[in-house]
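Every protein chain but one is kept in place in this view of the complex.
Going in written order, the chains are labelled A, B and C, and every chain counts its residues from 1.
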């Protein structure tokens, strides 16, 4: 329970700080025989990496991943897989001035209070840089699920600030998501959202947003009542991502406004399968996948690092002013898309293995 | 990972079905020396039990709890505590007609698909009756946290359907919550909400709602980054409750609409402590408690059991009409209040013990 | 990690004290569809219960087990199974004199030191009465493994004090084991051993012994390197049984005296399977089952309760004399046989489910 592992049968353990030697993950429980090389992982890392577009932080990090164990002659062996990325763009002198100050809405203060010391370079362990490890591990899970069962996992930007994009989940594809730098499949709305982010960025400010997730072709029967409902484990996974403040599945918070007669999903028979006409449940009934699409939303707060002066307290217990800081993401959601996919894949493979074993 | 345990150091394992012999929980890891008797637990169970008011299901269940191990001469011994409630009002013949049919938005279909058989009496294991076990275990956790650290845990109804109650968290008390049968501390709005629920009930329908949670006087430093953030574990716990479709902490989904400069919580010094002026973070920074109030919302869908005919499919793979069913809750939120409190307490004590040990 | 659960996918959580209300276990993760009633469990409990023969403690306990959840219409449902035995023969007044004294080699002192209080009636939680819960859970595991894979799990007495019985594992059967009250399949040696135990009993003393375990028809491939080797998990399980001080698998401690050329098990082909000519490995290679018989030994110390005066310390921190105590087992091994079987079955089913899933 020390907090750096997630999953049971497909268990990831991440390590590394923003400016330490390296960031990475051990994946324990990957089924043997899966073809795997760095080329299967790097594309998702590139979707997460800083500096990828004008609406991302200008920091440059290569996030180049190496597989250092668990793969032999191009296939997983069933033994633990170490994925490692060396830290390179380490201008930690940038952070010297942050050594003694608690940045508002960052984890500086709570880490110091909890651990009695902290790595103050670039948020240390609390840095979103840690999420590259999740993306790397998730790429393996996605590949396995896709090849073994045809399960498809997608995420996309649905909201930025007050702007909301209508997205048709039935026609959603990776291509539509990747067609713009925002990863919003509604091209027209994406233009507005990008403009908003640029405006916010130019003001030295940041803004929040929502990432939607979609899982297609999930077999019926995944999820372990009563505490490891598929919905609960997905929520756990998403709420563990940096800056996430909310999670909803299916009808979510809006569904609370409905009557049962509106919300209930009627069963019927289609193509010799039991299906539901609507899908307010979001593909999960009683915590178990129903075979319908699983869809959910993840709320990201505005990035705490902004280019504005802020009042705060320092480690000497004095009230001080924090000067406008350096490089930051004006809006985290485009880079969060592969993280959401990764965590969804990790939850799913864990439940899949629970049901199917490793044979 | 079989799904019926929650927590690590304070671990609960629940068991029992709606109409089997009994429902209960083993609490493993309760610190020794806590004064404990059934009288500490029963009041919360009474807040959860059916039949308690005109807006709850008319089913009568006593939910009388017995402590069968782990307590000696009125004190916990550090050994596992078995809490057991015998099932009494078992009119399982009521459910005979449900044997062969998958009720819309219930777990009948997914349980059957997953396990190959199911206890069809009153939803079996998927019944909300199981939550009495959580409430019983949570009562122990609440008592420990209150006595040991003065930590206060409250939940209340904030929304029913489209109706939303303004609630002042700073003045919230258990008395204000319990002053009406809805458990909404806004007395005026509660009247409206109760009227709405009665209207819905009279139509044979149900309606969703939102339960708010509040944790006061939580010490700084609880929560285990990066996957067992306090916020993530709370979300996991809440999303494991029957009928829950969403969870948000602090500013939640609304916070995504804000700019960083609006959302960031400035640190300042008050009464010789580092505090924040605002609390959009909801008392958790980087997954670790900051000492500010922790507050969150939990979305409950409308109850799936309604007194209306519905189309569905039966176990013979035929499309059929399900006749209006028997007793049900028109809105689950008032009875969900103690469940939310219980799960919050169980999350908190687990993190507390992680940090403080059992000495 | 609170210590009262064992296993991962087939997880048991035991509860109860010697003289509290009841003793039992929640079994979480039993595959659905297994035919199960109390009649499948009671026979093993009867093999464990006190008072069953002249060489067991004269205490009478019925150990009558009830299934209170998880079974519907005679089959397991995949939900947690509560097995409960009420405590009956509770002459706790017998133990009043033990309230203030630490019995030598019992857990009184360490429980008091660890928890700050203890249930002093009949050893409380440290009583071997808790093992009835393990036997009950193990009976389910044994039944599943037997029916699903034909796996056979046997245990037997091989040593009492200095006396050692030659046992031919290839011809071992439950009938041979149960043919005498000692559960030693070497009938001639059993007579000597029983005589020794009677002699020891008449002297008011106790004596140690060894229980052997045998697992037949275990499929190749169970065991999770590197820390959950099948051998390591078996050892963990056995060393968690009361009074156990040692565990060895295959050649064990004697094997340390051999040369590699003597100890290595040559592979050859027999009946179209890869087999080994010898089996010094005890059916486990690199922590994974090889398909050969798994066999092991478990060392039980002499029972600490004896009918002799002993020097000790009381809870007032005074050196005192403990008078000869009441009813006890002169030798625990015959009653330990079903406990060893049970724990072996629980280890095995856990690894089996890990590999095969629940489908």
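Criterion: a residue touches a chain if its C-beta (ideal position, glycine included) is under 8 Å from a C-beta of that chain, and two chains touch if they have at least 3 such contacts.
Since this is a predicted model, take the numbers as computed values, not measurements.
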Sites on chain B contacted by the missing partner chain, in the whole complex: 1, 8-9, 79, 225, 353-359
Absent chain, residues of chain C that touch it: 1-6, 8-9, 14, 102, 104-107, 109-111, 113-114, 125-126, 130, 159, 161-162, 200, 205-210, 220-221, 223-229, 231-240, 242, 244-253, 255-269, 274, 276, 280-282, 285-290, 297, 299-306, 308, 310-313, 317-319, 350, 354-355
Absent-chain interface as seen on chain A, which is shown: 1-5, 8-11, 13-17, 20-24, 26, 28-29, 32-33, 66-73, 75, 77-82, 84, 114-119, 124-125
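Heads up, the rule we're going with is that only the chains that are shown with their structure count from here on.
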Taking each chain's C-alpha mean as its centre, the one farthest from chain A: C
Innermost chain by mean C-alpha position: B
Inter-centroid spacing, chain C versus chain B (mean Cα positions, whole Å): 39
Length of the line joining the C-alpha centres of chain A and chain C, rounded to whole Å: 46
Gap in Å, rounded to a whole number, between the CA centres of chain B and chain A: 26
Touching two or more other chains - residue numbers and ranges from chain A: 1, 8-9, 225, 354-355
